[in-house]
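What you see is the complex with one protein chain gone and the rest in place.
Labels for the chains are A and B, by order of writing; each one numbers its residues from 1.
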Amino acid sequence: MTQLPPMLTPILWQMVQIMLALATAPLVTGYVRWLKARLNGRRGPSPLQPYRDLYRLTQKEAVVAHSASWVFHAAPYVVFASAWLAACLIPTFTTNIFLAPAADMIALVALLALGRFWLALAGMDVGTAFGGIGASREMLIASLAEPAMLMVTFSLSLVSGTTQPAQIAAYVLGGHIGLEVSVGLALAAMVMVAIAENGRIPIDNPATHLELTMVHEAMVLEYSGRHLAMIEAASMVKLTLYMALIACLFAPWGMAQPGAGPEGVLIGMAAFLLKLGTLSTALALFETAIAKMRVFRYADFLGGALLLGLLATIFLYVSEAV
Amino acid sequence: MASTLSYDIAHLIGATVLMAGFALLYQRRLFAVLNTFSFQALALAAAAAWQAHIQDAPHLYFTAAIALVFKAMIVPFALHWLVERLGIHRTVETALSIGWTMIIGVALVALSILLVLPVTAKAAALTRESLALAMSVVLLGMLMMITRRNAVTQVVGFMALENGLILAAVSAKGMPLVVEISVAFSVLVAMTLFGIFFFRIRERFDSLDLNYIETFRGDRQ
Partner (left out) sequence: MLIAVALLALPLLSVLAIAAGRRDAVHGLVYAGAFLCSVALIAAGLEHLGGRLGGAPTLVLPFGLPWLHAHFRVDNLSALFLLIINVPAAAASAFAVGYSAHLPERRRVTPFYPLFLFGMNSVLVADDAFVFLVAWEFMSLASWLMVMADHRKAENRRAGLVYLTMAVFGTFCLLPAFGLLAGGDGDYTFASMRLHSLGPVAGSLVVLLALLGAGSKAGLVPLHAWLPLAHPAAPSHVSALMSGVMTKVALYGLIRILMDLHGHVGWQWGAAMMVVGGVSAVMGILYALMQDDLKTLLAYSTVENVGIVVIGLGLAIAFKDDGEKNLAALALVAGLYHAANHAVIKSLLFLGAGSVLTATGTRSLNGLGGLLKRMPWTGATFLVGAAAISALPPLNGFVSEWLILQSLFKGPVVPHWAMKFGVPVVGALLALAAALAATCFVRAFGIAFLGRPRTEAAAEAIDTTFGMRWSLAVLAALCVVLGAIPVTVTDALSAVVQPLIGTSFAVSSDLGWPFLSPVSNTRGSYSGTVLVMIGLALFGIAIALVHRIGNARVRAADAWDCGTPGDDPATQYTGQSFAQPLRRSIAATVFQARETVTMPQPGEDAPARHKLTMTDPIWNGLYLRIARLVDLVAEQVNRMQYLTVRHYLLMMFCTLVFLLLVVAVRQRQ
């Protein structure tokens, strides 16, 4: 493969990542569903089923309630675009992507908040009780999960001296961090936040449509057709995004650094797919093993994540990493 | 001298004991509390075993075994049996809401860290993190005793406090086995006494809720 001029390689990898993020997302969701079904003793749909589902949805017409406004029409695209943009910003197989300096962890958190803001508004737009339930519960979860993620960012920035995911990955790859207690606590907090933000058990059950267990599904109840396809795609991309984030921040081994040749990039891609597979398997096992918690316990759970993040920061002082 | 990686692993296991201490404060069901306690004892056994390995002190393996057998298996099993036999309330009654309890817990951890910070001599600096962890576990155990109303959860809090003391003892060098045996037996005796007391109190008052029991002392209407 010929050497591209150094200005163009980040742009090339960025394009590849944009497409990779979109292409692998339904596969991850499909794999998790298939594995959960197998663990429950069922055959389960094929892991490629989400692709078919999305295609089927785009072929249908969109049914919109009379009381909906332009917010309802615009929201699916805004939610999808913000999730996709966020997925483009996280290094997956290489840290040498063009958009890396455009946003750091704080901006990433805020970008996801943007998607959530529009989704909640869309839930309230039609004016039914379901939308209200979904929106209010989702904002409760967001109010506590977002600060937890910011505290994780804080402790990682104290350890590595930067808030950029690509730079944090480079720091870890440089071997500067040993087995720190703070990093372990930050990882635990991050996992709790990821579970809450993606609406997995024990926070929300992505498989049911019962009022007692709905958060995400309640907000999107009125959507159909291509709008629903966009929203489903957005939540799939979000799941992949969080897995990629955990892999990038806490286990970036295998990622190609700037200056690595094509073999480095191929190793990076293989490592990334391996990490996705491991995290998906872990998620499926975890969801099968525990039950969903009651809504009023969300605050305890997520408050615990926030306090874990705070502890991670404080522990750095005793281990002299700061 | 043990390498930094060994100390890192020791700290990670100690942090697991601390997280189990927080998890004890988080639970709302009695059986979950007992399960979490046996997990904490398991982590304690792992910590003792690891310290035995890096300090090259074989008697600590006995400590680990005692923690494993007594605290991770016998004590939780016995308490479980007691709870079923006495028909005690399965929910944890708290004097302070769980959110505030956890916030106070974090403040106590910060306090422990603040206390060990002046220790900066090289060798001691590596163990000060273990000391901070152990002190935090002790304080969290005390917090659990203060903020819980069931007598059973108070016993578990007392045991968690003991776990913290043992964690501190194994992290420092040179803890003789005699101490551990006497501690273990005192734990067993305390358990037996508690059990007898529970039976008596329950027979007499038909309840184990401290709030209710205190009305007999005339302290509360």
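In this text, a residue touches a chain if its C-beta (ideal position, glycine included) is under 8 Å from a C-beta of that chain, and two chains touch if they have at least 3 such contacts.
Keep in mind the model is a prediction, meaning the values are calculated, not measured.
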item	value
Residue among A:53, A:204 or A:222 that touches the chain left out of view	A:222
Sole residue of A:16, A:37, A:62 or A:251 that reaches the chain not shown, by the stated touch rule	A:62
Absent-chain contact - pick from A:31, A:84 or A:242	A:84
Chain not shown, touching residues in chain A	18, 55, 57-67, 69-71, 77-78, 80-82, 84-85, 88, 99, 101-104, 106-107, 110-111, 113-114, 116-117, 120-121, 124-133, 135-137, 139-140, 142-147, 150-151, 153-154, 157-158, 161-164, 167, 221-222, 225-226, 229-230, 295-296, 298-299, 306, 309-310, 313-314, 317, 322
Missing-chain contacts mapped onto chain B	97, 99-100, 110, 114, 117
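Keep in mind that, in the parts below, only the chains that are shown with their structure count from here on.
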item	value
Computed distance of Cα centres, chain B from chain A, in Å	36
Chain A - residues contacting chain B, complex	178-181, 184-185, 188, 299-300, 303-304, 307, 310-311, 314-315, 317-320
Contact footprint of chain A on chain B as seen in their complex	4-5, 8-9, 11-12, 14-15, 19, 22, 26, 98-99, 102-103, 105-106, 109-110, 113, 116-117, 125, 128-129, 132
